[in-house]
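Sending over a structure as C-alpha cells; questions will come in a sec.
Shown here: the complex without one of its protein chains, the others still in place.
As written, the chain order gives the labels A, B and C, with residue 1 at the start of each chain.
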Amino acid sequence: MAIVLGPNQYGKAEVRLVHVDRSAPAHRITDLTVSTALRGDFAAAHLAGDNAHVLPTDTQKNTVYAFARAGVGEIEEFALRLGRHFVGALPWVTGARIEIEQAGWERIPVGGTGHDHAFTRAGGERRTTVVTMDGETPYVVSGIAGLVVLKSTGSEFWGFPRDRYTTLEETTDRILATEVTARWRLIGVDHDFGAMFTEIRTILLETFASVHSLALQQTLYRMGEAVLAARPEVAEIRMSMPNKHHFLVDLTPFGLDNPNVVFYAADRPYGRIEGSVLRDDAPPAGPAWLTIPGFC
Amino acid sequence: MAIVLGPNQYGKAEVRLVHVDRSAPAHRITDLTVSTALRGDFAAAHLAGDNAHVLPTDTQKNTVYAFARAGVGEIEEFALRLGRHFVGALPWVTGARIEIEQAGWERIPVGGTGHDHAFTRAGGERRTTVVTMDGETPYVVSGIAGLVVLKSTGSEFWGFPRDRYTTLEETTDRILATEVTARWRLIGVDHDFGAMFTEIRTILLETFASVHSLALQQTLYRMGEAVLAARPEVAEIRMSMPNKHHFLVDLTPFGLDNPNVVFYAADRPYGRIEGSVLRDDAPPAGPAWLTIPGFC
Amino acid sequence: MAIVLGPNQYGKAEVRLVHVDRSAPAHRITDLTVSTALRGDFAAAHLAGDNAHVLPTDTQKNTVYAFARAGVGEIEEFALRLGRHFVGALPWVTGARIEIEQAGWERIPVGGTGHDHAFTRAGGERRTTVVTMDGETPYVVSGIAGLVVLKSTGSEFWGFPRDRYTTLEETTDRILATEVTARWRLIGVDHDFGAMFTEIRTILLETFASVHSLALQQTLYRMGEAVLAARPEVAEIRMSMPNKHHFLVDLTPFGLDNPNVVFYAADRPYGRIEGSVLRDDAPPAGPAWLTIPGFC
Partner (left out) sequence: MAIVLGPNQYGKAEVRLVHVDRSAPAHRITDLTVSTALRGDFAAAHLAGDNAHVLPTDTQKNTVYAFARAGVGEIEEFALRLGRHFVGALPWVTGARIEIEQAGWERIPVGGTGHDHAFTRAGGERRTTVVTMDGETPYVVSGIAGLVVLKSTGSEFWGFPRDRYTTLEETTDRILATEVTARWRLIGVDHDFGAMFTEIRTILLETFASVHSLALQQTLYRMGEAVLAARPEVAEIRMSMPNKHHFLVDLTPFGLDNPNVVFYAADRPYGRIEGSVLRDDAPPAGPAWLTIPGFC
C-alpha cells in the first residue's frame, strides 16, 4: 500500500470583471465573475513544493483581464478563448475549467428611452457557463441560476404513499415556488449563444407558468423536455429546484377562514428536487460535469 | 448612584407573509417581511421576570397574519393598522414600531401577456416602510433599498484636498456605481402611497442617470432635492449610497492600453456616502427615525 | 420654504487590516475591519460638486494602513488615534466616527503548546468599538457582537397577557437561545480596554448561564446590571438579543413522547428583545450613539 496524489486542480476563483463597450454612444456593459482552474501534472508542487509547473493564480487573473481588452462577447466564447489559451500555453497543462457567471443590467429609462450609459441591476438572476477543456477538446455547459418563480395556484400534490411518519395532507391547490438552477450541456461549440440563452430562459419561464403541476418533478421534467424539443444543440439539461414552501396559516383560532389567501413563506427546511432530461442519443458527457456543484 | 433600566422595546422580527388576492382571475401577490416592536412599561419583566405586561411576540406574529386576512393594501396602510392596534390594545403599550419590506414580483409573460397566476421575482430591490406610533400619533418613513445602479461614464472626481496620505489620482471619467438605500419621512398619513413610491423610484433613477456627477455627494443631493421638489408630502429624505468602486485595470504590463474598458469591481473597502435633504419648515421628526439602522 | 442639506457624513467602510506583531518569536496578529466617517462642512460638494473639502475616502483608507505601521494596540486606542487625526487634520472637519470590529484568532496547539505563528479563527464573535469625535471631544462605545449562547433548561415563560390573537402556551421549561450584541458607553478614554473587554465578556456569559430566566428581558437586564456593577467606567450598556426559537417537535403522531428532547431550530421570524441599562448619574451621551445600527 502506498499513499498517492489523486485528482487535483487549482486556479483563481471569482475574478470580478466589468467590461464597458464604448464603441457606440450607447454603452454596453458586461458584468462577469470568472473562475479558472488548471489540470495537469502538478505532482512536484504537491509532493515537493516545487512550483516549476504552477502558473500563478495571479497570472490566471491577469490573463482574464488582458483577454477582456479585446472584447468579451458571449460568455461561452470568452470561456472558450481562455480555456484554449491555458491548455495551449504550457505542455503540462492538460485540462482547464472556466466558469463564468454574468449579472444582468438594464438601461434606466429616462423620458421613455433607455439611457445611453446609466443602468440598473436586473435582479438576482445570473447567466452561467462552465467550459471544460479535456486537452484540446472543449465541453460547454451553459445555464441559468437564481431564477425565482412562483405560482399562486395551478399546483396540486396528492396520491403520494403514506407511511407511519406521514402527516402531510393532500392538496389540490397550493402555492408552488422555486428558485431554478438549470445547466444544459451543448453539442458542439459553434452556436448563437446569446439567442440560445434568451430562448431557453423564455421556455423555462413559460413552461413553469403554463404547466398545471401535479408534482414539482413533473414541472421540472416538462421544463427540461421543452428546452430539448426546441434546441437540438442541447444534449442534456440538469435542474435543481428547491420547493420553497408557502404554508397556509391556520387562522381558525382567530375566527377566520383562510381560503388560500394568507401564507407563511418558510426558509428551512425546503424540498429539493433534482433531475435531468436528456436525448437518448446524446454524445458522451466526458468531463463536462466534473466539479460542477450540485446534482450530477 | 443607581443602576436603572433605560429605553427598551421588543417584538417579532421578520415575519414572512405572502398574501394572494384571488378576487379576480389575475391574482395579485404581496410578499412582505414584517417586524413589530412594542414600547411602554415593561419594567417588571426586566426587573423581576414578571410577564404580566409582555404580550408575546408570538401573539404579535399571529396578529400580522390575522390582519392580512382582510387584505394588505399599501404597506404603509398595513403598518398603520398594525401600529394603531398594538398601541390601542393594552394600556401600558405607549408606542410601537412596524417595519415592512416588500419584495416585488412580476407576471411571467406568456405569448406576450402577463400570466394570471405565475410570477418571477423582480430583483433584489425592496420597498420599505417604518411606521412609528408615539401614543396615538403616527410617523411614517417610507423608502427603497437594494436599488443597484451604475453609470459607465458621466462621473468625475477631482479638486479634492491632498494630505500626506493621499495617493489617489484625479479623474474626469470614471464608473460610478452604488446601491441606493433611501428613506423619506412623510408629512401626514393620508397619501396615495403606491403612486408616491412609483414616482419617487422613477425620480431617483432618472436623476441618477441624468446628473453629470462631480461627486457622489452631489448626485445624492440632487436625487433628494428632486424628490422633495416633486412630492410636497415628503418632509425629509435620507440616503446611504456606498461608492462601489470599479478600478481600471492596469494592462500596460501586457502591452495593452485600457481606455476605460476593463474594470475590476471591488467588494471591500467601499466608500460610504450618507446624507439628508429636507425642507427648512419640515415638522419635527419626533421618534420617526428612532432605531432605523444607518444614517441619522 | 426651501430645500436644504441636512446632516451628512462620508468615509471608507470595511477596510480589512491584518497586523502582524513580529517583535517576538511568538507572533501576535490583529485582524480588524475599520470604517471611518468624517463630519463637517461638506456643503459645496453636495450643492455644487466642489470637492475642495472632500478628503478622499481612499486617503482615509491609506491613513488606516499607515497608522497601523506603528502598531495597533487596543482597538479603542487605534480608533482614538485615527479620530483625533481626522478632526485635527482639516479645519472644516468637525467630527469623525471610527468603527472597528476585531476578529479573534487562537494559537493552534501543537504538542500541547500554542504555535508561534499558526492560528485558527475563534468563531464568529467580534469585539467592537465606535469612537465618535465631536470636535476634540471623544466618545467611546465598546462592545461585542456575534456571541451565540443557549441554555437547554432553566428558562420559563408564563404569566403573560392573552388577547384574541394569543395561542402560545405557557411553559416552565424551554430552550433559550440568542446571539448577543452588546455595546457599552464608557466614561472617559483612559482604560485598560483589553482587560475590560475580557471581564465584560466573562460577566455576560456567566450571567446568562447562571440566571434562572423567567423572561429574556430579565436575562438581558441582569446581564447589563452585572456589567455596570463590576465596571464603574461603563455609563450605559445597550443590548439586542434575538430570541432564537427552538420549538419542541410534536412526535405524538408517531407514537412518541418528547420530554424536551427533540427541537426544531427556526430561522425566521424570531423574537427581538432590545434594552438598555444605565447609571442614573451617567454623563450625557452626546453623539456617542449616532448612526450606530440597532437599538437606541
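Keep in mind that, in the parts below, a contact is a pair of C-beta atoms (placed from the backbone, for glycine too) under 8 Å apart; a residue touches a chain by one contact, two chains touch by 3 or more.
As the structure is a computational prediction, the values presented were derived from the model and not from experiment.
Considering B:25, B:91, B:111 or B:253, the position touching the chain not shown turns out to be B:253 (whole complex). Across the entire complex, the residue among A:210, A:258 or A:276 in touch with the chain not shown is A:276. Even with one chain removed from view, subunit A keeps its contact list with that chain: residues 1-16, 35, 37, 42, 45-59, 61-63, 66, 89-90, 157-163, 165-168, 213-215, 217-218, 220-221, 225, 228-229, 236, 238, 242-243, 268-281, 290-291, 293-296. Although one chain is not shown, part of subunit B still touches it, namely residues 164-165, 167, 253-255, 267-268.
Contacts to the hidden chain, counted on subunit C, fall at residues 16-22, 27, 29, 31, 62, 65-66, 68-69, 105, 108-111, 115, 117-124, 147-154, 175, 205-206, 208-210, 246, 249, 251, 253-254, 256, 258-267.
Throughout what follows, only the chains that are shown with their structure count from here on.
Centroid distances built from C-alpha atoms place A farthest away from subunit C.
Centre to centre, using the average C-alpha position, subunit A and subunit B are separated by 30 Å. Centre-to-centre spacing of subunit B and subunit C amounts to 23 Å, using the average Cα coordinate of each chain.
One finds 38 Å separating the Cα centroids of subunit A and subunit C. Shared interface positions of subunit A, i.e. residues touching 2 or more other chains, are given as 253-254, 267.
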